[in-house]
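Data block below; observations after.
Removed from the display is one protein chain of the complex; every other protein chain stays in position.
Up next is chain A:
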Amino acid sequence: MRVRLLTAAGLAALMTLTACGGSGGDSGSSGGPVTLRMTTWSANEAHVALFNEIAAEYKKTNPDVDVKFDALPFETYTTTITTQIAGGNAPDLAWILENSAPDFVASGALVDLDDVLEKKEELAPAATALWTSGGSLFAYPFSTSPFGVFVNTDQVKAAGAGSPAELRAEGEWTWEKAVEIAAASAAKSGKAGLVIRDFDYKTWDNLATVWAGWGAEAWSADGKTCGFNQPKMVEAMTFIHDAIFEKKALPAPGTSADFFAGESAMTITQISRASLLKDATFGWDLVPLPSGPNGPYSVIGQGGLGVLKKGKNAEAAAAFLKFFTNEANSAKLAQFFPPPRQSLLNADTLAKTNPLLKPAQLQDVVIDGISKGVVKPSHKGNAEISQAVRSGLDPLWKADADPKAVLDSVCTSIQPLLAK
């Protein structure tokens, strides 16, 4: 009897639990009201306002569909998404960082967008390469954003070591000069010189904005061979090391400085950050990356927008993606995120939506940058490789480091991962 009683109680408990678990709405497939969740890494008010505007417009023709934008912290973005997928709470749409593109595209986690997108043929091939697998496009490269150098002209002028814009006009805007100006500004202002934004001695792939000037690469194009101990990379890293510890042009490890709060003379970042300068209290300018020994170059960071197969409303999500990325909305988004649509990639169109940037800056940094830029490094199994490189590079960030020896050891630790 007791056994029967306990069994009954157990069953009742179990039924309550399963009932709780099963009540999650699968309303998407039945055509009822749907709330789509799209994860991004931008909580920037201007960005969010634009997204909400597009979603509101979509609701006019699709009254059943609401879209919620979920801004997640950038540093742990991919980790958060994968955890949500593992927990059965996958977002319907997600921004995807370029460094995890190969993992997402190759895994089959994303919906094939070939039949979804409008005017797909208009997308720049350089922009879609990273997001294509087996001839199909798995994410819309909503942002193909070149890195440029933002300059605090007040601080640089006060240091009297030359102006990046003038040097650029004279064809003298080189890394040697950039470091010289940064060092002089830092010495004069007591603030930081040049900040490679978001690098912080951890996100090492942002250093590609420097070493690409030496023609260096993290690994070979086929992803099989480590490039860290190649002569060009050793030269570039030695230059960076000198700039930090000898010339004091870059802030030392463990020092935080925000250009947009006036804490540094220059910063390397993407143009989508220009919106942070709307209320800037200092004079500023935007110039392309300085030339390296290899001549002028440009580096682009990309973000893709994909539909997750494991999301509860994949079909509705794909329909919204089509709307979000159509020509009209791409033009709106272009004020923050340089678009992959070739028809929009000209200084005039971009100038209309980028009131903060001058047409010359847009041409110089954005349009030329996208056409000849190299994408930041990415690889399948990126997180593990990235972590191995980060811990491998740590010994380099000391005044008495031996760059060649450190870079050799980086290759020793990542070569087996690259070969996987």
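Following the convention adopted for this analysis, contacts are C-beta pairs under 8 Å (C-beta built on N, C-alpha and C of every residue); 3 or more make two chains touch, one makes a residue touch a chain; residues count from 1.
Keep this in mind: contacts and distances are computed from a predicted model.
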Chain not present in the shown complex, as UniProt names it (candidates "Methionine biosynthesis protein MetW", "Putative 2-oxoglutarate oxidoreductase, delta subunit", "Sugar ABC transporter permease" or "Caffeyl-CoA reductase-Etf complex subunit CarE"): "Sugar ABC transporter permease"
Selected from A:S220, A:S343 or A:S391 as touching the chain missing from the view: A:S391
Absent-chain contact - pick from A:A252, A:A328 or A:A419: A:A252
Hidden partner chain, touching residue among A:F104, A:F142 or A:F239: A:F104
Positions on chain A where the hidden chain makes contact: 1-2, 5-6, 13, 78-79, 82-83, 85-86, 103-104, 107-109, 201-202, 252-256, 309-310, 381, 383-384, 387, 390-392, 394-395, 397-398
